[in-house]
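The complex appears here minus one protein chain, its other protein chains still in place.
Chain naming follows the written order as A and B, and within any one chain the residues start at number 1.
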Amino acid sequence: MIRAADVLAAMTDRRTFIVRTAAIAAGAGAGRAWLFSSARATPQVMQEAIRAIVGEAVPQRGRITLDVPPLVENGNVVPLTITVDSPMTEADHVVSIHVVNEKNPQPHVISVTVGPRAGRAKLSTRIKLADSQQIVGLAEMSDGSFWTASADVVVTLAACVEPEVR
Amino acid sequence: MKLAHGFVVAGLALASPAATAGEIPLGERHSGYELMAPELRAMQDDDAANPGMLSVLDGEALWNRADGASGKSCARCHGDATSSMRGVATRYPAVDAVHRRPIDLEQRVNVCRVEYQQAPPLAFESKELLALAAYLGHLSKGLPITIADGDETRPFIAAGREIFELRQGQLNLSCAQCHDDNWGQHLAGASIPQAHPTGYPLYRLEWQSLGSLRRRLRACMIGMRAEPYADVAPEIVDLELYLAWRARGLNLETPAVRP
Partner (left out) sequence: MARVLINVPAKARRGEIIEIKTLISHPMESGFRTGTNGTMIPRDIITLFRCTHNGSEIFRAELSPAIAANPFISFFTVAAESGTLEFRWTGDNGFAQSETAELAVE
């Protein structure tokens, strides 16, 4: 755990703070602007988004894991960790990882490009979920195969939602 | 789960209108951190992932920035904050000699700015004031809240307590009815915390940004369908003081993360 003192000690004048920890804990494809449709997500729209990602391939269940809390107290910030089981060698690695949803105003969440230099196909981020729903993860492998997994999240809200947007 | 005066609680039941609500026994008090899911606790605990830390870093930069007609930075008088300011946030709200009443940390920063830096006060809820408060709060992280309980503060703590126990608004609800009598239960899917201000300013997921205790109290009162106090009203600070006194001994965890 980074202590406040360590963070502050690493500070410089720059607006970036690069924190050093003693212990550890793609080829650039074409832009994927076509993925970001303006259609409101529904389970069907999500399936279309999945088809746009995988094309003719049929995704198989497995190898990708979505680690997300089954119940979240607020849908504005939902921690998500995606892990893909892969040796990440030149011969056998993850090429890209995608997450889509079925109830947000639009179906896409994130698309990530990695390669053998990643060492581990794992990433963490925080997402917004508008409602209780299923999210689907897709992993594209270097052999052209697609792997998929889904996760169901129940989203609760604060009892008193503030009226004003600051 | 303690119940006020032995009344059975079903859902959100209202405690009897007794003179004093059932105060939480000192040994049973804990931070809202304990009610959060493990993922949110992890988000708060990791300084590299806690979104509130961005404000703490902003605050550090502001601490060292010259401001006002004086051309002085906070550091010019106070030196290295990591030593000079450690423990300060645990004592606020504190009685101010000039105002002759308690003021909170944000107000104290503004007193300093106006008097010593000859700089204009920062607006409540402004990015800069939140950043400075977050920085100062973070420097006291892990230290227990220590509110002076003497002749100077007692009348204001009592005033704050009255507000806490006062039934207000269209729902005729008091803070105590939720936070003393029904903490740990659920209100429409959300857990009711004991309401200890151990991590302010905090990153509230609902706000998607850092916010002050003032803002949180305002939101609560609107939620209760009561008229919120003006930002400059002394009642707000009386309430903040009572909440801090009520949380005495609990450790600061600024910047906290809450749903």
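By definition in this document, a contact is a pair of C-beta atoms (placed from the backbone, for glycine too) under 8 Å apart; a residue touches a chain by one contact, two chains touch by 3 or more.
Quick caveat, the model's predicted, so the values are computed rather than measured.
*Asks:* Would you mind spotting which of A:Ile110, A:Met141 or A:Val154 touches the chain that isn't drawn?
*Replies:* The missing chain is touched by A:Ile110.
*Asks:* Since one chain isn't shown, list which residues of chain A touch it in the complete complex.
*Replies:* Touch set of chain A with respect to the missing chain: 2, 7, 15-26, 28, 31-32, 35-36, 76-78, 101, 104-106, 108-129, 164-165.
*Asks:* Contact with the hidden chain only, please: which chain B residues?
*Replies:* Residues 46, 48-49, 51, 53-55, 57-58, 208-209 of chain B touch the chain absent from view.
To be clear about the criterion, only the chains that are shown with their structure count from here on.
*Asks:* List the centre-to-centre spacing of chain A and chain B in whole Å, with centres computed as mean CA coordinates.
*Replies:* The answer is 34 Å.
*Asks:* Which residues of chain A touch chain B in their complex?
*Replies:* 1-5, 7-8, 11, 13, 15, 17, 19, 69, 71-74, 76-77, 79, 126, 156-163, 166
*Asks:* What residues on chain B touch chain A, complex-wise?
*Replies:* Touch residues, chain B against chain A: 36-40, 42-43, 45-48, 51, 53, 56-57, 60-61, 82, 125, 138-139, 141, 187-191, 205-209, 219-220, 222-224, 259.
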